[in-house]
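Left out: one protein chain. Kept in place: all the others.
Then we have chain A:
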(Lines give C-alpha, C1' and ligand atoms only; values in the text may rest on other atoms or scores of the structure.)
Protein backbone atom coordinates (compact mmCIF):
# COMPACT_ATOMS: atom_id res chain seq x y z
CA UNK A 1 0.00 0.00 0.00
CA UNK A 2 2.98 2.25 0.55
CA UNK A 3 4.02 1.75 -3.07
CA UNK A 4 0.48 2.50 -4.28
CA UNK A 5 0.41 5.66 -2.17
CA UNK A 6 3.77 6.76 -3.58
CA UNK A 7 2.56 6.09 -7.13
CA UNK A 8 -0.61 8.06 -6.50
CA UNK A 9 1.38 10.98 -5.08
CA UNK A 10 3.74 10.99 -8.05
CA UNK A 11 0.80 11.00 -10.46
CA UNK A 12 -0.72 13.93 -8.56
CA UNK A 13 2.56 15.82 -8.58
CA UNK A 14 3.38 15.15 -12.22
CA UNK A 15 5.60 17.80 -13.84
CA UNK A 16 3.18 19.25 -16.40
CA UNK A 17 0.72 20.07 -13.66
CA UNK A 18 2.69 22.73 -11.87
CA UNK A 19 6.23 23.08 -13.04
CA UNK A 20 7.27 24.65 -16.33
CA UNK A 21 8.47 22.15 -18.94
CA UNK A 22 12.14 21.12 -19.06
CA UNK A 23 12.65 20.92 -15.29
CA UNK A 24 15.69 19.05 -13.95
CA UNK A 25 13.85 17.42 -11.02
CA UNK A 26 10.47 16.25 -12.28
CA UNK A 27 9.83 13.98 -9.28
CA UNK A 28 10.12 16.64 -6.59
CA UNK A 29 7.07 18.51 -5.40
CA UNK A 30 8.98 21.75 -4.75
CA UNK A 31 7.89 24.73 -6.81
CA UNK A 32 10.94 25.93 -8.64
CA UNK A 33 9.09 28.53 -10.75
CA UNK A 34 7.47 31.75 -9.58
CA UNK A 35 4.18 30.45 -8.32
CA UNK A 36 3.10 33.67 -6.62
CA UNK A 37 1.54 35.04 -9.80
CA UNK A 38 -1.30 32.96 -11.11
CA UNK A 39 -0.42 31.24 -14.38
CA UNK A 40 -3.21 31.94 -16.83
CA UNK A 41 -5.26 29.29 -18.59
CA UNK A 42 -3.89 30.19 -21.99
CA UNK A 43 -0.29 29.64 -20.87
CA UNK A 44 -1.23 26.25 -19.43
CA UNK A 45 -2.58 25.10 -22.81
CA UNK A 46 0.98 24.76 -24.05
CA UNK A 47 1.68 22.11 -21.43
CA UNK A 48 -0.76 19.42 -22.55
CA UNK A 49 0.99 16.29 -23.78
CA UNK A 50 -0.91 13.95 -26.07
CA UNK A 51 -0.27 10.19 -26.04
CA UNK A 52 1.88 8.97 -28.93
CA UNK A 53 -0.05 8.62 -32.18
CA UNK A 54 -0.77 5.21 -33.69
CA UNK A 55 0.96 4.39 -37.00
CA UNK A 56 -2.17 4.76 -39.15
CA UNK A 57 -3.41 8.09 -37.78
CA UNK A 58 -2.97 11.33 -39.74
CA UNK A 59 -0.33 13.61 -38.28
CA UNK A 60 -1.70 15.95 -35.65
CA UNK A 61 -0.69 19.55 -36.55
CA UNK A 62 1.34 21.40 -33.92
CA UNK A 63 -0.52 24.02 -31.88
CA UNK A 64 1.24 26.90 -30.20
CA UNK A 65 -0.54 29.10 -27.66
CA UNK A 66 0.93 32.48 -26.81
CA UNK A 67 -0.37 35.59 -25.11
CA UNK A 68 0.66 38.93 -23.70
CA UNK A 69 -0.95 40.36 -20.60
CA UNK A 70 -1.69 43.91 -19.49
CA UNK A 71 -1.04 45.74 -22.76
CA UNK A 72 -1.74 49.46 -22.38
CA UNK A 73 -4.44 49.62 -25.09
CA UNK A 74 -8.20 49.36 -25.31
CA UNK A 75 -9.64 45.89 -25.84
CA UNK A 76 -12.21 47.13 -28.35
CA UNK A 77 -9.55 48.82 -30.48
CA UNK A 78 -7.30 45.77 -30.22
CA UNK A 79 -10.20 43.56 -31.34
CA UNK A 80 -10.19 45.13 -34.81
CA UNK A 81 -6.58 44.06 -35.31
CA UNK A 82 -7.28 40.59 -33.93
CA UNK A 83 -10.20 40.27 -36.37
CA UNK A 84 -7.95 41.40 -39.24
CA UNK A 85 -5.41 38.62 -38.80
CA UNK A 86 -7.80 35.80 -37.92
CA UNK A 87 -7.30 32.95 -40.39
CA UNK A 88 -4.31 34.45 -42.22
CA UNK A 89 -0.93 32.83 -42.69
CA UNK A 90 1.71 34.22 -40.37
CA UNK A 91 3.65 35.98 -43.14
CA UNK A 92 0.58 37.77 -44.42
CA UNK A 93 -0.39 38.76 -40.87
CA UNK A 94 3.07 40.20 -40.18
CA UNK A 95 2.95 42.16 -43.46
CA UNK A 96 -0.46 43.65 -42.64
CA UNK A 97 0.56 44.57 -39.11
CA UNK A 98 3.81 46.17 -40.19
CA UNK A 99 2.03 48.77 -42.28
CA UNK A 100 -0.91 49.34 -39.94
CA UNK A 101 -0.96 52.70 -38.18
CA UNK A 102 -2.44 51.41 -34.93
CA UNK A 103 -0.51 51.23 -31.66
CA UNK A 104 -1.65 47.66 -31.03
CA UNK A 105 -0.21 46.50 -34.35
CA UNK A 106 3.36 46.82 -33.05
CA UNK A 107 2.51 44.78 -29.94
CA UNK A 108 0.74 42.03 -31.87
CA UNK A 109 3.67 41.83 -34.29
CA UNK A 110 6.07 41.24 -31.39
CA UNK A 111 3.76 38.57 -29.96
CA UNK A 112 3.57 36.78 -33.31
CA UNK A 113 7.33 36.82 -33.77
CA UNK A 114 7.83 35.47 -30.25
CA UNK A 115 5.29 32.72 -30.89
CA UNK A 116 6.95 31.84 -34.20
CA UNK A 117 10.32 31.51 -32.51
CA UNK A 118 8.81 29.42 -29.71
CA UNK A 119 7.23 27.15 -32.32
CA UNK A 120 10.53 26.51 -34.08
CA UNK A 121 12.57 26.02 -30.93
CA UNK A 122 10.27 24.10 -28.60
CA UNK A 123 7.27 22.77 -30.48
CA UNK A 124 9.03 20.86 -33.26
CA UNK A 125 7.78 22.98 -36.15
CA UNK A 126 9.90 22.48 -39.23
CA UNK A 127 9.16 25.58 -41.34
CA UNK A 128 8.47 28.86 -39.62
CA UNK A 129 6.33 30.05 -42.53
CA UNK A 130 4.12 26.99 -42.43
CA UNK A 131 2.01 28.42 -39.60
CA UNK A 132 -1.38 30.03 -39.70
CA UNK A 133 -3.40 31.87 -37.09
CA UNK A 134 -6.24 29.69 -35.90
CA UNK A 135 -7.49 31.90 -33.06
CA UNK A 136 -6.74 35.46 -32.09
CA UNK A 137 -8.66 37.09 -29.28
CA UNK A 138 -8.51 40.02 -26.91
CA UNK A 139 -9.45 40.16 -23.27
CA UNK A 140 -10.00 42.83 -20.67
CA UNK A 141 -7.06 43.61 -18.40
CA UNK A 142 -7.11 45.37 -15.05
CA UNK A 143 -8.72 48.80 -15.23
CA UNK A 144 -7.63 51.66 -12.97
CA UNK A 145 -9.81 54.68 -12.17
CA UNK A 146 -8.20 58.08 -12.20
CA UNK A 147 -9.26 61.69 -11.80
CA UNK A 148 -9.56 63.82 -14.92
CA UNK A 149 -9.62 67.57 -14.22
CA UNK A 150 -11.91 69.80 -16.27
CA UNK A 151 -12.26 73.56 -16.10
CA UNK A 152 -13.95 75.49 -13.30
CA UNK A 153 -12.93 72.96 -10.69
CA UNK A 154 -15.05 70.19 -12.16
CA UNK A 155 -13.67 66.70 -12.47
CA UNK A 156 -14.61 63.37 -13.90
CA UNK A 157 -13.43 59.83 -13.29
CA UNK A 158 -11.65 58.23 -16.21
CA UNK A 159 -10.64 54.61 -16.44
CA UNK A 160 -7.21 53.63 -17.74
CA UNK A 161 -7.87 50.46 -19.68
CA UNK A 162 -5.53 47.60 -20.41
CA UNK A 163 -6.03 44.46 -22.44
CA UNK A 164 -4.66 40.99 -23.00
CA UNK A 165 -3.97 39.47 -26.41
CA UNK A 166 -4.19 35.71 -27.09
CA UNK A 167 -3.07 33.92 -30.24
CA UNK A 168 -3.05 30.27 -31.31
CA UNK A 169 -0.78 29.27 -34.17
CA UNK A 170 -1.35 25.97 -35.94
CA UNK A 171 1.06 24.30 -38.32
CA UNK A 172 -0.03 24.01 -41.92
CA UNK A 173 -1.39 26.29 -44.64
CA UNK A 174 -4.35 28.52 -43.74
CA UNK A 175 -7.77 26.94 -44.29
CA UNK A 176 -9.65 28.17 -47.40
CA UNK A 177 -12.23 30.87 -46.61
CA UNK A 178 -15.83 29.74 -46.34
CA UNK A 179 -17.99 30.59 -49.36
CA UNK A 180 -20.70 33.11 -48.43
CA UNK A 181 -24.14 31.69 -47.74
CA UNK A 182 -26.41 32.04 -50.73
CA UNK A 183 -30.18 32.17 -50.81
CA UNK A 184 -30.19 28.67 -52.23
CA UNK A 185 -28.34 27.33 -49.17
CA UNK A 186 -30.76 29.05 -46.83
CA UNK A 187 -33.73 27.63 -48.75
CA UNK A 188 -32.23 24.13 -48.61
CA UNK A 189 -31.74 24.42 -44.86
CA UNK A 190 -35.32 25.59 -44.40
CA UNK A 191 -36.69 22.69 -46.38
CA UNK A 192 -34.52 20.29 -44.37
CA UNK A 193 -35.85 21.75 -41.13
CA UNK A 194 -39.42 21.19 -42.34
CA UNK A 195 -38.57 17.61 -43.24
CA UNK A 196 -37.05 16.96 -39.81
CA UNK A 197 -40.31 17.69 -38.04
CA UNK A 198 -41.87 14.68 -36.44
CA UNK A 199 -44.73 13.78 -34.11
CA UNK A 200 -43.84 13.43 -30.47
CA UNK A 201 -45.49 11.22 -27.84
CA UNK A 202 -47.61 9.40 -30.38
CA UNK A 203 -47.88 5.87 -31.71
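The rule is short, and it goes like this: a contact is a pair of C-beta atoms (placed from the backbone, for glycine too) under 8 Å apart; a residue touches a chain by one contact, two chains touch by 3 or more; residues count from 1.
As a working rule, contacts and distances are computed from a predicted model.
According to its UniProt record, the chain left out of view corresponds to "Large ribosomal subunit protein bL32m" among "Integrator complex subunit 11", "Large ribosomal subunit protein bL32m", "AP complex subunit sigma" or "enoyl-CoA hydratase". Per the touch definition above, the residue from A:9, A:39 or A:95 contacting the chain not shown is A:95. Touch with the chain omitted from the figure is made, among A:81, A:133 or A:167, by A:81. In the full complex, chain A makes contact with the omitted chain through residues 76, 80-81, 83-84, 95-96, 98-100, 102.
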